[in-house]
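First the structure, which I've put down as structure tokens, then a few questions once you've had a look.
Note that one protein chain is taken out, while the other chains of the complex remain in position.
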Amino acid sequence: MLFNKMPSNDPLVIADKTFTSRLFTGTGKFNDQQTMVAALQVSQSELVTMALKRVDLQRKDDDILAPLIKQGMNLLPNTSGARNAREAIFAAQLAREALQTNWVKLEIHPDPKYLLPDPIETLKAAEALANDGFVVLPYVHADPVLCKHLEAAGCAAVMPLGAPIGSNKGLKTIDFLEIIIEQANIPVIVDAGIGSPSHAALAMEMGAAAVLVNTAMAVAGDPVAMSEAFAKAVQAGRQAYLAGLAGQVNHAVASSPLTAFLQVG
Amino acid sequence: MSFSEQIKNYQWDDVGLSIYSKNANDVHRALSKVRLDLEDFKALISPAAEPFLEQMAQKSQQLTQQRFGKTMQFYIPLYLSNMCSNICTYCGFSMHNAIRRTTLDMEQVEQECLAIKKMGFAHILLVTGESERKVGVEYFKQVLPIIKKYFAHISIEVQPLDQHEYEVLIDYGVDAVLVYQETYNPVTYAQHHLKGKKSDFNYRLDTHDRLGKAGIHKMGLGCLIGLEEWRSDCFYVAAHLNYLEKKYWQSHYTISFPRLRPCEGGMEIKSVMEDKQLVQLICAFRLFNPEVELSLSTRESEHFRDHVLPLGITSVSAGSSTQPGGYAETSLKALEQFEISDERSPAEMANMIKAKGYEAVWKGWDHSLTGK
Partner (left out) sequence: MPGMRTNQMNIVVNEQVIAIPAGSNIEQLLERLESPLKGSAVAVNQNIVSRSTWAEYILNEGDQISLFQAIAGG
């Protein structure tokens, strides 16, 4: 059953755009275009990622853009495939041309096995792209110091990972995500590794500004139903965060009273 | 963007109402969270937290030991000058107060350093009134090389300066700068700061932003407790700390808790803070920010310091004199800025700390770490 969009008194502002939905989505790994479009629609996502690749002249790929643009989704091209800053900058410029947007998800993973982001090349590319007028959303490991450097470099948000791409392992980096969220002056979007709606809800309860989910939705048994579950989880997590979660109770170690001296005299 | 912009997000009266509206549930929640926010801080400094003081103290002690170990950093203030071109109603150095004014010359500075060194200190706090013309950057440039010969860590508490002036002083060896807003309420501020450059509320308020941009290693903030409703003013200190930490994330921070004391000129204190409330405030800061340095000076009594230091304090002064030339025996005595309550010598203080199972740290820093 579909439910209403979140009230817009809790909007997420990133650079020049305002979002009502805090669930960002990817377009990869769906079994077919029709399922992808249906799933994204149900997710109520307002920002969707895509990659760029050289056209195969023999076989034409589906045009994924038309249905997404028709749904009014904001496009976030990624630089996937880039192995260093130079390649990422080139990819970003291509994407700006192709999609007529200056938003870019900076993604540099030279390691093809685990697809972990390269921090050094990412910071280099982020600085260059931010200076060139891009709205940079860098995908990085959950490194609090790196995230502060990216913020200083002019990124519009940071996207620390919960676990390796596609692993569906959840928030393995939770302790570091907490630190990043505490220290950030820009939105923190947890990206990669979110395998279930409960992971997404947890990220939102912690104070993340948004989450980006792809694999978990695309390869689920029923991608459309799973997308709806994710949408609900992100809303629930955000609402819990705003409502003020009760912490866990830890009893203080009993020993001789430290403040008894105040009663004396 | 600087704090004078950020502070517009808070309304003085709303802050006070908000603090007083906190209840036991709010305090429970604050006590059970690992990462507290400013609303939690309000709960912990509200009247509703008073019944929880022992619990706060236990947790504060535990957090402090986890972060700082069982140590206490010792420092000493050296008053270089009591010249001042401001009129501040509460201060012994106020321009209209008839006291003997003096500024130490380089020879006197050297003598003071020698006397202080004998007491064992490696961390020193240089203090002056606020007299830009006579005791300004040029004077500091002369003094700092002398101080640097003797001391590993130099803090200063002087008039607010421009960013490029701080950059110069940092090159000359200043590690930390302490500036207290006195009160974050601009109306009350105007009532107490009647003349001189200090009457510029916003310039003072933005000092820490200038320090952050200059790349200072450590900066200190606080309010003069008693000028205004202490709960509201201390909330603003916490909000200021929060803002600075997120923006100048490579700087260290320290909070002090100066409570108004009688001085020449005598004035009525608007909001009297009781001992148990100061304990509450110190613990609240520790719970709110487990990493910040908390400092307690010799303004507070022996009895109070003995019991409060282990609850959350990490830095103390000892054997202090608040008059220029107060350490070398041959110096003449001018009027002190405020009365000292804890007059114990550094050696006595170190023994007291040791008896409580703490180690007195004389040198906790070295310039070689900054490559200067």
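Order of writing sets the chain letters: A and B. Residues in each chain are counted from 1.
As a working rule, a contact is a pair of C-beta atoms (placed from the backbone, for glycine too) under 8 Å apart; a residue touches a chain by one contact, two chains touch by 3 or more.
Because the structure is predicted, anything quoted here is derived from the model rather than measured.
Asker: According to the contact rule at the top, which chains on display are touched by the left-out chain?
Answerer: Listed by label, the shown chains it touches are A.
Asker: Who touches the missing chain here, A:E97, A:D111 or A:D132?
Answerer: Answer from the full complex: A:E97 touches the omitted chain.
Asker: Which listed residue, A:P77, A:G170 or A:P187, touches the chain dropped from view?
Answerer: The missing chain is touched by A:P77.
Asker: Check each of A:I14, A:M36, A:L171 or A:M226 against the chain that is not shown and name the one that touches it.
Answerer: Per the contact definition at the top, the residue touching the missing chain is A:M36.
Asker: Under the stated touch rule, tell me which residues of subunit A contact the chain that is not displayed.
Answerer: Those residues of subunit A that touch the unshown chain are 26-30, 36, 49-57, 60-61, 63-65, 75, 77-78, 80, 90, 93-95, 97-100, 165, 192, 212, 214-215.
The rule is simple: only the chains that are shown with their structure count from here on.
Asker: Could you please state the distance in Å, as a whole number, between where the Cα atoms of subunit A are centred and where those of subunit B are centred?
Answerer: 41
Asker: Using the touch definition from the top, list the residues of subunit B that touch subunit A in their complex.
Answerer: Listed in rising order, the residues of subunit B that touch subunit A are 28-29, 32-35, 53-55, 57-59, 61-62, 245-247, 249, 275-276, 279, 303, 307, 310-311.
Asker: What residues of subunit A sit close enough to touch subunit B in their complex?
Answerer: Interface residues on the subunit A side: 148, 178, 182-185, 244, 246-250, 252-253, 255, 257-259, 261-262.
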